[in-house]
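What follows is part of the complex, with its chains left where they were.
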Amino acid sequence: MKIEDIYTVLNNISPFELQEKWDNSGLIVGNFNDKVKEIYISLDLDLKMIKKIKPNSLIITHHPLIFSPLKKINNDSYSTKILKKLIKKDISLISMHTNIDKSHLNMYVGREILGFDFKKIDDFIITANINMSLKKLQKIVKEKLNIKILKTVKSHKYINTIALTTGSGMSLLPYIKADCFLTGDIKYHDAMEAIAREITLLDIGHYESEIHFSTLLNRLLEKYLKNNDKKAIIIASQNPFNYK
Amino acid sequence: MKIEDIYTVLNNISPFELQEKWDNSGLIVGNFNDKVKEIYISLDLDLKMIKKIKPNSLIITHHPLIFSPLKKINNDSYSTKILKKLIKKDISLISMHTNIDKSHLNMYVGREILGFDFKKIDDFIITANINMSLKKLQKIVKEKLNIKILKTVKSHKYINTIALTTGSGMSLLPYIKADCFLTGDIKYHDAMEAIAREITLLDIGHYESEIHFSTLLNRLLEKYLKNNDKKAIIIASQNPFNYK
Amino acid sequence: MKIEDIYTVLNNISPFELQEKWDNSGLIVGNFNDKVKEIYISLDLDLKMIKKIKPNSLIITHHPLIFSPLKKINNDSYSTKILKKLIKKDISLISMHTNIDKSHLNMYVGREILGFDFKKIDDFIITANINMSLKKLQKIVKEKLNIKILKTVKSHKYINTIALTTGSGMSLLPYIKADCFLTGDIKYHDAMEAIAREITLLDIGHYESEIHFSTLLNRLLEKYLKNNDKKAIIIASQNPFNYK
Amino acid sequence: MKIEDIYTVLNNISPFELQEKWDNSGLIVGNFNDKVKEIYISLDLDLKMIKKIKPNSLIITHHPLIFSPLKKINNDSYSTKILKKLIKKDISLISMHTNIDKSHLNMYVGREILGFDFKKIDDFIITANINMSLKKLQKIVKEKLNIKILKTVKSHKYINTIALTTGSGMSLLPYIKADCFLTGDIKYHDAMEAIAREITLLDIGHYESEIHFSTLLNRLLEKYLKNNDKKAIIIASQNPFNYK
């Protein structure tokens, strides 16, 4: 199986052209003509995980390894450390980031993982009517997304509508038209802004809300892989946070 | 007491010229010639708090109310909502942000609140030798900073040196030369980067690490206020987060 | 009557989307949901005028109060001084600037006030054949626009065609295809440029050429206001210049 | 006499390095090695004037002929029309603009032409105590600067201090610390701003306030020219405005 073939399949599933300007989705490491032995799917890469991956494989991640372009490959940053390991083991890397956020991931997490009837899609924001108490919503969110500690910014006791953006969506706050916004990486000033705008926030975790990328993509690739007598290996990057 | 006089005192304590380019510290609302009845000190402003403040007062906050310059005063943003209330009650506002971070706040939190022997100052980063287990450090940090849930990114079991930046310091990660970095608003990608760089992170909270601004400034102003037969009123903005 | 309703009517008269990039037309102070007691129309705002305006009113002006975005509300600039007064009296402000220049104002001043048969519209420039001596043109312009001292840059004795841009149009000189250009705020280097290009200039005054905004808008709103049993109050900002 | 020699003398009188970034003072047309037959001094160039100037001369003007750099020499702009005439007659051009404004011209106009005791210089702004009625000031200004129609923005009846910037100085308004500001090219919005700031304005004309450049420079060059048995010819560009 050549990288080019898989790239074409992925592009049919979620066109790379959909990505935002600042994004770096696509083939990040490797060549279109390279042959691939195994295919791995993961939210992210980390150093421990790469040890387990076989040489001449392809990894498909959600987050691009490289964001800021590299001028020197000599410091100890996350990108350069992992880049070196990939090159040494001839591992290729494709990332599907903002393109699949928009085309699939938000809706998948909202409907299939959380189980709410999300309908409206507006770029990165999806919205649903839920009509339940905040308490009940908190309970569902903790269970379904497997969140240990749920950080809440409370502006309402009862929630009619929720909006959802997986990952890190707080820059979208001015466009939220719902009682409650579910997203990850909520910072202090975001919370102050939400209170002034009378919006409730639930921090669903960048990791916890996007870890579902792997099962989603696996399912989307299933038919294609079967036809080629292949299976993708789902491999979990670790949640970097502990709570005490 | 005229605003100009207090401004001069504050500028002697921590020159406004020290602020970063992108900051907006200084007299944000009001006129230098206005007379001031009461002086309030707070980390931040919120709508409930303003109800309690007397007209013709001055508030001194840590965070500037306006960051992005305003072209329209008609939306429902935090800045414009509060701005209107201040103007209606003739309340003036001075903010001391990155200038006092550098000149006092980091060192105050590090030495007097946390009780460690911080010595080296490098702009926004202070460093100390502590030589203790991560467990013990976590315990001290939770107690001294009154943190309910401590988010940790664990790269070591034993910590020789710590670095500290109050507020939101993760953009400084590449410059950290310590085993463990204490700061607030730690996001998922920050955590992944720290693991690759083998740095331990403790999320000490933007709110919890900077709420001490009020007692700090009150102490710095004490002598001046006494000479003028005045007292500053410390007024607490509320922590926007709940944990469950 | 809600601001939102009037905004919609104004937007139907002259869509705010027509405005230039650098402009700030639209709802500048106030909220779409606010109710409005009185409606005032004026070319501009000044401090004396605001004293006469009732609280909870809406003012519709031609010139936007805010051009350069505001970071501090503590200096003594025109914008901030007036902004404070508006907020204190709960007065809302909508400005219709380059959108109505293009859609109505130039043509209204050219045809109805000056009485010439303007036909061609090219963005901010309208053109007419007039075929008369410069002397006669000067006489008409002074009378119709009520100009005390008419500043002229004379390149012809006889004028076949004139172009007109109300307000401050001299940056458009390279696009003028007429013997004579009527606009306001003509500066010295503009005049030198016009002489080299053999174009005659008549300075019709920024104030004198745009004061007609109020009667124009009043007429455009008449039907809507009648249906709502309302009347707009035309209120005149003062010409800041005296001549001696 | 070579251009280089005269350039050196001018540079000693008022260093070209003093000019603002956006300015284009210096040798604009001609070569440093060219020999010069006659020297002319003028505020500006115009097409009629160039007819009277002898070939192989040097003109020294206040305003630079070229501001926006030229990509095509085929349109009918002021700069390109005059540039062609200069080249055809081998006339060289040196301009002394913001350098001489700062070093001499403002002070010369303020003290020697207007006759006030200006003392403080702050870049382009000079300031004097005058203590007289606005009426009396208006009378003096009209007489001394030979102004036919004096445009006034009136904020006071009695003037203690005046500030002066020759030419077009209204962008300096926020820095004016005087009751009354004398400058040229005052536009409508400048006037509105001045009223809000309670500053009186007198429009002393861009042309009328800078025409004195020629006599000033002639005097500054006198000694050098005498030593070389030369005389500079003062040649007047025409005021482009007529008033009716």
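In this document, chain identifiers A, B, C and D correspond to the written order of the chains, with residue numbering beginning at 1 in each.
Quick note on the criterion: a residue touches a chain if its C-beta (ideal position, glycine included) is under 8 Å from a C-beta of that chain, and two chains touch if they have at least 3 such contacts.
Remember, it's a predicted structure, so these values are computed and weren't measured experimentally.
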Given 4 visible subunits, total identical subunits the whole complex contains: 6
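Going forward, only the chains that are shown with their structure count from here on.
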Chains in simultaneous contact with subunit B and subunit D: C
Shared interface numbering between subunit C and subunit B [over half = same, under half = different]: same
Geometric centre distance via CA averages, subunit C-subunit B, whole Å: 46
Geometric centre distance via CA averages, subunit C-subunit A, whole Å: 51
Averaged-CA centre spacing for the pair subunit B and subunit A, given as whole angstrom: 32
Chain contact graph, described as a line, ring, star, complete graph or other shape: line
Full enumeration of touching chain pairs: A-B, B-C, C-D
Subunit C - residues contacting subunit D, complex: 44, 46-47, 63, 75-78, 81-82, 138, 142, 149-154, 168, 174, 184-185, 187-189, 191-197, 205-207, 240-244
Interface residues, subunit C side, partner subunit B - complex: 24, 26-32, 66, 68-76, 83-84, 87-88, 92
